[in-house]
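For this view, one protein chain was removed and the others were kept in their places.
As written, the chains take the letters A and B, and residue 1 is the first residue of each chain.
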Amino acid sequence: MASSWPVAQIRDLTVDYHGERGWTRAVDGVSLEIGNGEALGLAGESGSGKTTVAYTLLGERRGASRVGGQVLFRGRDILAMPAGELLSVRGRSIGFVPQNPMASLTPSMKVGGQVAEMLRFHAVETPQGVGARVVELLDSVGIPNPVAAARRYPHELSGGQQQRVAIAMALACRPDLVILDEPTTGLDVTTQKRILELLAALKRETAVSMLYVSHDLASLAQICERVAVMQKGRLVEVAHTSSLFADPRQEYTRDLIAAVPRLDRPPAGRIEAPPPRHAPNLLEIDRLAVSYARRPLFGLGKPPADADSVKGVSFAVQRGKTFALIGESGSGKSSIARAVAGLTRPRAGAIRFNGEALPALARQRSTLLRRKIQIIFQNPDSSLNPRKTVRSILARPLSMFSRLDAVAREARVIELLQAVRLDPAYADRRPHQLSGGERQRVAIARALAAEPELIICDEILSALDVSVQASVLQLLQTLQRERGLTYLFISHDLAVVRWFAQDIGVLRQGAFCELGDTETTLSAPKSPYTIQLLEAVPRIDAGPPPETQPA
Amino acid sequence: MVLTRFGIALISLLAVSVIIFWCVEMLPGDAAERILGRNATPEALALLREKLHLDLSAGQRYLRWLTAFLSGDMGTSLVAERPVADYISSRIANTALLSGLALLLYIPVSITLGVLTAIHRGKPVDHAISVVVLVLMCLPEFVIGILLISVFAIKLAWLPPLALIDQARSFGELLELIALPTITIVAAMSAYAVRMMRESLIEVLESSYVLMARLKGLPKRRVLLFHALPNALGPAINITALNVAWMIGGVVVVESVFEFPGIGRLMVDSISHKDVPVILAISMVMTGAYIATNLVADILVILLNPKLR
Partner (left out) sequence: MAVSDSAAPSQKAGTVRRGAGLSASGWVGAAIILTYVFVALTGAWWAPFGASQILTGEPFAGASLQHPFGTDNLGRDVFSRVVLGTRPVLAMTFSATVLAVLAGGLIGVIFGYLRNWVDEVGMRVVDILISIPTLVLALLIISAVGNSLWLVVVTVAFLFTPRVARVARAATLGVVTNDYIAAALARGESTLSICLREILPNISGVMLVEFAIRSAFAIIFIGSLGFLGFGAPPPTPEWGLMINEARANAVNSLWPVLAPAGAMAVLVIGINLFADSLSRLIDRQGSAAVAK
């Protein structure tokens, strides 16, 4: 349907929220335009206001108290639309794909019904035709056996399939515009790649316009013709995808692009790893098996071997180096981390530290061993006790592992904060008064407080923004060089690990499918799974569509 | 899943019977003394004790009582000198009528008010209903009952102050007699349910899937009835189970206020008269009703939530 109007125009949009400290401006004078059949990417880190902009296109204010400017859809101002008219635009002319499909599909309704009601209420299908069209839609987004899938409840589908259902719903009424709010966040890399391929294909076939909101520049690069970058509510830069990545004009955009981990070149400011000479093994894992099966009542009997989340894994970590454990969710990588930290009792196998066998649980280990092995967790929100100050969080391991008096301890706390590049004044703060990256630095400082030899890093970057990830990674490298630390680095992100770890193990369903030094393993992978993982790493420089990109 | 719940309910009932039996055992004096009174001769006491098997150990007596109870023999009331089963059956029927009627009114009242307050959150309707609900919640049921009596029976003389429903001669009269106790129970019970319904619905209304349903362009009514309500009912059903449980205790109080001839008041009377077989029987009936309600609620919640099915 040709129209003289572009699909959407945002003119000088401002959005303010009213909090207890008065007004905060979330979006500040943003103007954008989405052309017919164009996909516009909207990038930015958390708190940049990108999601708020996307929601105003649907006439949704999300508790915003003041919205100024114009949001035109085919020339009509959505912000000024009466409620009834807005309902006929939502879903019918503008589709929406949510960030978290599990939480966004109604749990009590079958997925087929949720797609069907769109068709019924927007009257785009005759009542007799609805059933067939639902199946057709589910089939078109690549859901296997769509007839049976329509009769399932959302929780009976995998995360990827849930997202496919959401996409089918968004496309059900053949809208002019689809708004995608971080559609691949929270999915495994391989699933992420398939969803991106689906979106690219749908875009080609249906010529639908898209507003693609994401913090992930690489996925934007694969779908969008143009990308807009936002920072703190303001529009920093809008440009064609290829020119934006090749020649970013603003410094913020440059930093953002530089922070994206890439397989093909090392990150900026990378500290060269120590020369690859052979070092003695610090940690040896021998046929480790971990089971998460619930033990029967009264703890009698051993759990069966087929319930193992880790199936007899062996590897060694050399002193002063970094060993990366790579895998998707459910691969057993965190189970290994917890077993090494003494938080889970392995079902079978041995862990040796410095040549000595490690007792299974932390409590059975000597104080010295507990001191030498430290763990940093994925989410600092959860790993720092919210009721304690940074000082008391850092002082606890000091008082447990060293005999320092109060004055010396205070000095150490300051020293530790400086070591992780935090202002010593933060000692009096509580975790919620810090940003995500700062919190993770406190968690790192807590691990350093024990003066460890081995630090287990369990997905410590995944809760952080890319630019923050890059700086934390840099900090870890500096600390490793200064203190000769050994890292067991658990991650799902090959691009991060590529330049950070000397050795790598790729885990799949509790067993290694690849193990060796990073350089050779990633340049000539043997297992098809590793190849698949490598291919799934989104590339910034490869323009759309993804099919044409070299594997 | 449902079967396990059923098994747990049965085990609970059995365990409760032990606890109740044990409590009753601790009542001062033994059954023979209670029957014969203070002036009984030692010989008569000894004879009766043997007849009542009081010479047996507590465990043996419990088993005897339990097997008899299971076969429908609840013993003989010491006060009325009639078999407990027919003594309490008419009382049970009365209480069941009262509770049934209350429950019938309670469900629509609390769902309607809960939904009203939730969708008009922060508006005058919500504030007005919430204040009334808070006050009702804070008033003990006997205070609500007495207030109703003083207004409707004493000041206005519209309704009788006592609910002696056994004297009703027509259905209309029965309704008049039972009205005040029913309203009392509904008022006290709905207060919690309205609050619960309001909170759980507000949480659901703020969920991503309700946002999603709205962004699909569905009409408000559709979003509320098909996307929000089914998912908000679970907690409301749980609170209803708790409420019914409360009602089983509250009925004791309400029946006392209105001198309603149900098992609640009989329970109080029997305790004052130390009428052990009746106490045991009523406790078991009440606990059974309580456990049964919880069971039904559990099963309903499972049926409503596809994730648990």
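FYI, a residue touches a chain if its C-beta (ideal position, glycine included) is under 8 Å from a C-beta of that chain, and two chains touch if they have at least 3 such contacts.
Since the model is a prediction, treat every value here as computed from it, not as a measurement.
Looking at A:341, A:473 or A:540, which residue reaches the missing chain?
With A:341, A:473 or A:540 as choices, the missing chain is touched by A:341.
Which residue from A:221, A:384, A:457 or A:540 sits in contact with the chain not drawn here?
The one listed residue touching the chain not shown is A:384.
Write the list of chain B residues that the hidden chain touches.
The missing chain touches chain B at positions 8, 11-12, 15-16, 19-20, 23-24, 26-28, 134-135, 137-143, 146-147, 149-150, 154, 203, 206-208, 245, 248-250, 252-253, 256-257, 267-268, 271-272, 274, 279, 282-283, 286-287, 290-291, 294.
Can you list, in ascending order, the chain A residues touching the missing chain?
17, 19-21, 24, 26, 46-47, 99-100, 103, 182, 185-186, 215, 297-299, 338, 341-343, 362-363, 365, 367, 370, 373-375, 377-379, 381-388, 396-397, 400, 432-433, 435-436, 446, 450, 463, 465
Simple rule for what comes next: only the chains that are shown with their structure count from here on.
Along chain A, where are the residues that touch chain B in the complex?
Result: residues 58, 60, 86-92, 96, 98, 100, 103-109, 117-118, 121-122, 153, 155-156, 166, 169 of chain A touch chain B.
Of all residues in chain B, which touch chain A in the complex?
Per the stated touch rule, the residues are 207-219, 222, 226-227, 230-231, 304-307.
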